[in-house]
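All protein chains but one are shown at their positions in the complex.
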Amino acid sequence: MTATTAPLAALALGDDALVLSHRLGEWAGHAPVLEEEVALANIALDLLGQARVLLSMAGDEDELAYLREERAFRNLQLVEQPNGDFAHTIARQLYFSTYQRLLYGQLAAGKTRFAGLAAKAVKEVAYHQDHAEQWTLRLGDGTDESHQRMDRACAALWRFTGEMFQPVDGLDGVDREELRTAWEESVGQVLGRATLTVPEGPRTGAWTAGAGRQGVHTEPFGRMLAEMQHLHRSHPGASW
Amino acid sequence: MATTAHRTARTREDDRTDGRSDEDVLASAYETAFDAAVAADERIEPRDWMPDAYRSTLVRQIAQHAHSEIIGMQPEANWITRAPSLRRKAILMAKVQDEAGHGLYLYSAAETLGTSREELLDKLHSGRQKYSSIFNYPTLTWADVGAIGWLVDGAAITNQVPLCRCSYGPYARAMVRICKEESFHQRQGYELLLTLSRGTPEQHAMAQDAVDRWWWPSLMMFGPPDDESQHSAQSMAWKIKRHSNDELRQRFVDICVPQAESLGLTLPDPELRWNEERGHYDFGPIDWSEFKQVLKGNGPCNEQRMSRRRRAHEEGAWVREAAAAYATKHNGAETTSAGETSAGDTAAGRTGTAHTGETGVRRA
């Protein structure tokens, strides 16, 4: 099966999980405190597990992960953003895990082929959201420096959040309006408790809304894929 | 309010300043009890009296062990982002995560001896405490991940299994947990190498190259030969250590030779052969000058490993400060599960501010 005929929804959700897992994996050995090494790796492993199930619904997991070109990936631009400092990573986690929890909550209750996976994953994602929330509170309401860093991170990633509420083929049962309202309420409430302000400004870039889902990505993503795919592609047909 | 722990500690300190004869009597009584416990294969626990040298030997060894776990994350994390299949990527992430966990268990064990993790990290960062030299070698190819699992973790396990019976309770308990978790590390390494060895010619060559590079450094992990080992005899007497360096090294070689054959890979030692008389494999001389050079800081990655570790710690400082500041602001407003835990089931009342591990020694 070629990537282009793979069902879009499985790719979209699978690529989100795969790419974010990869980014979190880049933290290994760098986390601000040892306990957080373990926490970030747990989240990365949950996401990788989800990615493998989802990509397998669309084809061969390794072919899809390692042999597709950048333009064939369907993940949100949000999840491919570089880790930045810990505040950027946490802001990215907050935005994404809130979205993923709400989305998977709907999918788990629905009748699509994703219901089973979503029912299992929503428990993992609830923990991810809690982790992001705990750290958003501590960084936002910690020291002046952490407040400023968190504020900057939330603002910098804000423009990637609009994409989450664009329609995705195959996820027709999802109530996107409800998703958006619930996301805004949840994120707004956490930011408020963290003494942070909800960023203003556009929620979509100059690109067509839904860019990542259409295979339009940001520059750092190409380098990320080059690193991720290099070894696999250097040995065509080999097993690992 | 003074806690029981405080009182005990104070009593002992007061006794020391009271007068020499009391001190001597007390010290020798404690020492007799300690020696008897070690002789009877009982465990020494954090609040027991122990000779200062026993304590400092343990701190040094446990700290070095903990540092090795943390620094040891780097060479393997080097390949997480390039792992060639999603299955391998998950395995490697889980393994590197375990190493962080093992570091944590070990720092906790060291903390029961009255030192803090922060002090230990300081000593690592300033070069006053060491980590295993093996991690100063680079991981050049994907096969190195397999070689580390098979040989480096294999050597570590050979060293660590006897430590599960170490005379110091918290260290022994940490090792039990670690050994349980490590067994998957070695197996995944072996399986990884086996897949490469049976794969394409390029993959096979990659596996052989990795084994060629990691074999000798793995043998050095057991430390200098017995007749040159500084701390061995005393550590054996205290039952911190149960077997000599050479004994463990031999055991490891004996295990590895048949495993290498099953892998279809060779070990880079022309002198390796079965000695019927000894019932062991003979092996060639180890280049201890290389070992000493790496130990001195002249290995291929010493500088890189240390600067990366320091940078991670420094870059994390603002995060740790933020969380501490938040805790201070919100102290008392924490959600707790106090309602669920019945008082009778939990440990006794709230007391002072002593920092202890396993309710052990007060931290200065």
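We call the chains A and B, going by the order they appear; numbering starts again at 1 in every chain.
One rule holds for everything that comes next: a contact is a pair of C-beta atoms (placed from the backbone, for glycine too) under 8 Å apart; a residue touches a chain by one contact, two chains touch by 3 or more.
Note that contacts and distances are computed from a predicted model.
Visitor: UniProt name of the unshown chain, from "Dipeptide transporter membrane component of ABC superfamily", "Phenylacetate-CoA oxygenase subunit PaaB", "3-oxoacyl-ACP synthase" or "Phosphate transport system permease protein PstA"?
Guide: This omitted chain is identified in its UniProt record as "Phenylacetate-CoA oxygenase subunit PaaB".
Visitor: Quick one: say which of A:R68, A:R92 or A:H131 touches the chain that got left out.
Guide: Checking each option in A:R68, A:R92 or A:H131, the one touching the absent chain turns out to be A:H131.
Visitor: Which listed residue, A:L8, A:V38 or A:A238, touches the chain dropped from view?
Guide: Missing-chain contact among the listed residues: A:V38.
Visitor: Counting contacts across the full complex, list the positions on subunit B that touch the omitted chain.
Guide: Considering the whole complex, subunit B reaches the absent chain at 3-5, 7-8, 11-12, 45, 47-49, 97, 101, 104-105, 108, 111, 116-118, 173-174, 177, 181, 317, 320-321, 323-328, 330-331, 334-337, 341, 345-359.
Visitor: In terms of residues, what is the contact footprint of the unshown chain on subunit A?
Guide: Counting over the whole complex, subunit A touches the hidden chain at residues 33, 35, 38-39, 42, 130-131, 134, 138.
Rule of thumb we're sticking to: only the chains that are shown with their structure count from here on.
Visitor: Would you pull the subunit A residues touching subunit B in the complex into a rising list?
Guide: Residues in contact with subunit B: 18, 22, 25-26, 28-38, 41-42, 44-45, 48-49, 51-52, 55, 61-62, 65-66, 85-86, 137-139, 141-143, 145-146, 149, 227-228, 230-232, 235, 237-240.
Visitor: Give every residue of subunit B touching subunit A within the complex, in rising order.
Guide: Listed in rising order, the residues of subunit B that touch subunit A are 70, 73-74, 77, 80-90, 93-94, 96-97, 100-101, 103-104, 107, 142, 192, 195-196, 199-200, 202-203, 308, 312, 315-326, 329-330.
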